[in-house]
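Yeah, one chain of the complex is gone here, protein chain that is, but the others are all in their spots.
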Amino acid sequence: MHRGSTGGRRRTLTRLVTLLALIVLAGGFLLPVVGAQSPYSTISPQSPQAEDIQWLYRLVFWLALAVFVGVQIAIVYAVLRYRRRSNDERPEPIHGNKNLEIIWTVIPAIILLIIFIPTVRTIYAHADQVENGNFTVEVYAKQWWWEIHYADDTGEAAGVVTANDIVVPQGKDVVFKLYSNNVIHSFWVPQLSGKLDVMPGHENKLPITTENVGMYFGQCAEYCGDSHALMRFKVIVQPQEEFDAWATAWKAGPSEASAEFVADGDIAKVPEAFGLCLACHQVEGTNAAFAPEGLDEEAVTDTGDMGPAKFAGPNLSLMGCRTTIGAGILPNTPENMAKWLEDPGAIKPGVYMGEVIEKGTLNDEQIQQLVNYLESLKPAEGCSEIPVQPGVEEQVMPSNP
Amino acid sequence: MTDHAMHAPAEDHGQEHLSDATYIKIALLLVVITAVEVAIYYVDWFHTSGTLVPALAVLSLVKFITVISYYMHLKVDDPRYRYIFVCGLILAGLIVAALAALMRTHKIDYALRFITGA
Amino acid sequence: MASIAHQPQIVPQPVTTTKPATGIWSWLTTIDHKRIGLMYGISAFFFLLLGGFEALLIRAQLAQPENDLISAQRYNELFTMHGTTMIFLALMPLTSGFFNYVMPLQIGARDVAFPRLNAFSLWVFIFGAIIINISWFFNEAPNQGWYGYAPLTGTAWSPGRNVDFWMIGIQVLGVASMAASFNFVVTIFNLRAPGMKMMRLPIFTWSTLIVSIMIIFAFPAITVALLLLSFDRYAGTGFYEVAAGGDPLLWQHLFWVFGHPEVYILILPAFGIISEIIPVFSRKPLFGYSVMVYATIAIAFLGFGVWAHHMFTVGLGPTANAVFAGATMLIGIPTGVKIFNWVGTMFRGSLRFTTAMLFAVGLVSQFVIGGLSGVMHAVVPVDAQQNDTYFIIAHFHYVLFGGTVFGLLAGIYFWGPKAFGKMFDERIGKWHFWLTFVGFNLTFFPMHFLGLAGMPRRYFTYAEDSGWGPWNAVVSFGALVLGFSFLVFLYNIYKMVRHGEPAGDDPWDAATLEWAISSPPPAYNFAVIPTVTHRDQLWWDKYGDEHGHAHVQNDDVPKTAEIQREANAAHPHVHLPNPSYFPLLAAAGLGTFALGMLFMNPAITIGLLHLPVLVIVGVALLIFSVYAWAFEPAG
Partner (left out) sequence: MAQAVATLEHAHGAGDIPHAADHADHPPSSTGLDSRKLLMWLFLASDCMFFGSLIAMYMIYRGDAERMFLAGQGAGPVPHEILDIPYTSISAFVLLMSSLTMVLALASIQRGNHRGLRIWLGATAALGLVFMGGQFYEFTAFYHEGLGLTTNIFSNSFFVLTGFHGAHVTIGIIWLISLVIVSLRGGLRQDQAMNVEIAGLYWHFVDIVWIVIFTLVYLIPYDDVTTITEGAEHALRFIGLG
């Protein structure tokens, strides 16, 4: 083989390879950094579980980058070095090389083993944590919002039912039990843990240890129909005292502030316009307690139709303290609430509330009455402060009224 | 895959012939096994000792293998047919076992809970 | 440009014996694998453009946060149809086009083993594609995702006919894929030219064989999954309904038992294509041929044992997750071997960068990214963060676009001259490659960042404060570039068809049998069936000792290409099987039957369409055609 591989050509080659390596390295450094600023960032962990994942991600990322750079350099080198110089050249027919092929079978195998061992250890570690929780939150995923029930081991909060804002005390080994009576959803708070699907007919459990006070953004990660993209939630980690106060207030029901809404007849403590809402919504401490909650197995009809269970809406107790309306899509302000009540289907495509309330169903007066009522659903001493989101520079400020 | 590409073209004349009498004997064997299968179902001992399922599994496996070996001629026919079929059979068997095992461990209790509202 | 300088320009000999029939009827009744391959290719290319158009609409909607260009419902239809179209209507049939056109030529056969069954496959594919796509005209396009997870596909959550179009369409396409695959396997086993031992098979033919076997074993699982779904939707059973005692997880298992092998069904043909191209343009035999074959077999085998890695977040339990993680990582080894062997082929070679070679090397380079992110997803806890985010979208587009599409484009540039007898414009080809390369990376690389920033898939909108806006804008711009690159490609095809230089028999100085005959090949392919004495037979013919460095022409041995030329010049009377319209009729019967079933969903009736009229007509037509076909003399 005769090649004019002069020194000049060699130098060009070296330069190009170096350049390529630099570009690749720059890109590689970009990868773990970029995206860390989103409120849904998967790489700014705030719980031990998320930290474990981050550690594994770093390990596999750097190994992958090393392999990537190696292969790309080999390709670029071959492309530059062995370009055809003349039509007459006919390289030696090399059919293979046993040693080389063994080497590049064994090395990847070793790399994969390096990844496999900590992977399995983490899998089992997290599986064990499921069994050792000391605070159980039951999450019922609906189309398209989240219903939250507090189990017996939650102290003050046992029996509390809320939606979309999951308040939990700091320093607990929380186990989220996930249920669905409709389609598959996926429960995901990227800063706190990986996602876990909510499978109808199954009980999935996700352990999260609440280390840092803060507000963490969650969202549905498994396609679940029209408004899959509009199914957000928050996990709000508060100091134990604040959490207890919140739970007590929830049980106490509407405060004096909403006493003016004590209405006539059978339905106590809700305004007249709320009559339409009763089929689907409950408010603790009032007579509004018809709507099915949880899995609602009895609500499933013989034809397999979900019946009332399909349409049941969030429990509205302490609505005035929720951060958002419509499962995380609008900040909870009186203006947004009025907008929502006017035509929910326009804001959230396919939402069942839109089948009951269309534009014009409620007049302005009724809307105002409902807004006043809903915003009044808060403890007498006011809502507790919503903490900020740690680990993220660009703060998405919670819009707590 | 054995390679015959270099060989002179050969016609596939099918398998060596077994005699009709052999086929009838095999049928008798199959009938007897089936009868035994049904019979042991009615013997309580097999139920109580937990040997029923293994016994049935073995007996039907024998039937299965007998039919494919003799009636479908896999025993005497070109081995490559055997490779193809056994390949599919093993793959299907492994996937059935894996699916059954994977599904089983999860659903029963919760499904019951869901249905019964427990 | 058209051919290599030292290679004498070979003007195709006029073939007068069997003049190919022309006219639309001849195409509808053809059983010629080359014409069937072309029709597969052209229809699949149409669907590739359609799927690309759907992708552009998706990107238009996501270009900025809280965009309201496309409604949620429409968006959900678009992403479902984009996935379904690309997988079942574009990539699979495109590979099938290559299998059909190239494989019989590579093994020195006159046609496939069952030419009429082959035509049947094509027409069933066309009818299946039509069934899925006419849903747009009913404004009921499938909207449940290409993977159709139960129970969203149940009547309680999808009361419309959207799911029915998808369910029945895929079922029909399954028939097409299975029929074609049986045919290919038998063809490769039985119709090899004398001397073409299994370990002399061109590597692309090996891919065809393995992929066909995978289809044969993978499709029954989705057939059953879809049948159970049909019973749930049409008859009221509860296989996937928890309330009825069923379990939606069963769907996921059955679907992915098919779905994961499907990924390899899509990528292995591209691997096969570039395994032909890289050696030709490196003038060096494939490095480690037998290892490549075993690696392909290993990938195919392991591919059946890793399906649950699509289900790491459904809660299978730690043991199942750990086992499937291990199996998934194991697949990385044979895949890595393939990458290294391609690079090994290029080392010490004499590389010529035609457009085909550029796409082939592009595949090697870009697929690595998809492969490595695939290993990341095998790490179960990491997958729990990345699953169902844009990181996954980035990953599988690096596999299916950077892998499969690059490979298929390379194949079109490589075998296009064989099929059309004309050369592509290499200058435009290079523009096409670089535009594709840049557009592709601009589109899909930032999706990694979006995934890390927590953007889930299948979101028709996202909030302003999510921070995903800027990268989405970049991605959408990249998609435009990518779309433009396809316009360049279309222009290049147009230019080739209208003004391309004649290709000659062997424009690339290639090694496999298809280059020993004219471009385009005569209807009967080989005037005499060639005899094969070596792997890379034509290189042996041309350069002796498999193009040993001595450049010794081995003049004593008759050369395959010369034999073909002489035999052709002698006007061979090759008797070809007659064309038949029964495959088309049978496919039409099946299509009518399927369409009838579609409108028989008892939950949704329009007019008299729920009566089984179409079903009866379809079945009658099918039975008639099958009998007519069986008793029709073959030739």
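Order as written gives the chain letters A, B and C; numbering starts at 1 within each chain.
The rule we apply is simple: a residue touches a chain if its C-beta (ideal position, glycine included) is under 8 Å from a C-beta of that chain, and two chains touch if they have at least 3 such contacts.
All values derive from a computational prediction rather than experimental measurement.
Touch, as defined at the top, links the missing chain to these shown chains in the whole complex: B, C. Per the touch definition above, the residue from C:67, C:223, C:441 or C:533 contacting the chain not shown is C:223. The chain not displayed touches chain B at residues 3-5, 7-12, 14, 17-18, 20, 23-24, 26-27, 30-31, 34-35, 37-38, 41, 47, 50, 52-54, 56-57, 59-60, 63-64, 67-68, 70-72, 78, 80-81, 84-85, 87-89, 91-93, 95-97, 99-101, 103-105, 107-108, 111-112, 115-116.
For chain C, the residues in touch with the chain missing from this view are 110-117, 120, 171-172, 174-175, 178-179, 182-183, 185-186, 189-194, 196, 216-221, 223-225, 227-228, 231, 235-239, 244-247, 250, 254, 257, 319, 323, 528-529, 574-577, 586, 590, 622, 626-627, 629-635.
The criterion applied here is as follows: only the chains that are shown with their structure count from here on.
Sorting all chain pairs by how many C-beta pairs they have in contact places A-C at the top. Each chain gets a centre from its C-alpha atoms; the one nearest the centre of all protein C-alpha atoms is C. Centre-to-centre separation of chain A and chain C, using mean CA positions: 35 Å.
Touching of two or more other chains is recorded for residues 242-243, 247, 249, 315, 317 of chain C. Looking at chain B, residues 106-107, 111, 114-115 sit in touch with two or more other chains. Interface residues of chain B facing chain C in the complex, by the touch rule stated above, are 1, 3, 5-6, 88, 91, 94-95, 99, 102-103, 105-107, 111, 114-115.
By the touch criterion given at the top, residues 1, 30-32, 34-43, 52-53, 56-57, 60-61, 64, 67-68, 71-72, 74-75, 78-79, 82-85, 87-97, 100-101, 104-105, 108-109, 112, 115-116, 119-120, 122-124, 126-127, 143, 181-184, 186, 188, 190, 193-197, 199-202, 204-205, 219-230, 232, 297, 300, 303-306, 310, 329, 349-350, 394, 396 of chain A touch chain C in their complex. Note for the complex: chain C touches chain B at residues 189, 192-199, 216-217, 221, 242-243, 245, 247, 249-250, 253-254, 257, 304-305, 308, 315-317, 320.
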